[in-house]
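The complex is shown incomplete by one protein chain, all other protein chains being positioned as in the whole.
Showing chain A:
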Amino acid sequence: MSSSVEAITVLSSDGDEFKITVSAAKLSKPLNWMLEDVCFSDDCDEVPTIEVNSKTLVKVIEYCEKHAPRANSGASDSDAEELKKWDIEFMKMDVKDILFHILMAANYLHMEGLYDLACQTAADLMKGMTVSQIRKIFHIKNDFSSEEQEQLRRQHPGCSFD
């Protein structure tokens, strides 16, 4: 890898081009490996594809660019506090529409920080949901027979299937 390169270009699964700085790309292990393997100079015409759709990739790159300076240099407590607030704002998104895609992308790109944040956000959102709301966002069908429901109700009085 040439040290003069500061940003690389990647393709989303929809075929859109995105720029990501080298320091931000380092937050992802697979991207980091790619940086080491592939020649990212100006005359290199190979553009790697990331199997993440454009809408999600925008968010993932936004997260990387924000977190890269701290991950690379370490930062003071006040920075950490500021970053925490930013994370909370950043995670204000629709569960089904985008959060689950971020989860998949963070898992696929081996981004521990983002994966952890997204899992916690999903868990926090689920706390207040009913069973039927959970089924809806996770695309799950109620596969209990009425006998099984009856049995569970006996074991856990007050449990609800709705």
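Heads up, the rule we're going with is that contacts are C-beta pairs under 8 Å (C-beta built on N, C-alpha and C of every residue); 3 or more make two chains touch, one makes a residue touch a chain; residues count from 1.
Just so it is clear, contacts and distances are computed from a predicted model.
Choosing from "24890_t:CDS:1", "Defective in cullin neddylation protein", "F-box domain-containing protein" or "Structure-specific endonuclease subunit SLX4", the protein name stored in UniProt for the chain missing from the display reads "F-box domain-containing protein". Among A:Ala7, A:Ala80, A:Met93 or A:Met126, only A:Met126 touches the chain that is left out of the view.
Contact between chain A and the unshown chain involves residues 13, 52-53, 56, 96-97, 100-101, 103-104, 107, 115, 119-120, 122-123, 126-127, 131, 134-135, 138-144, 148-149, 152, 156, 159-161.
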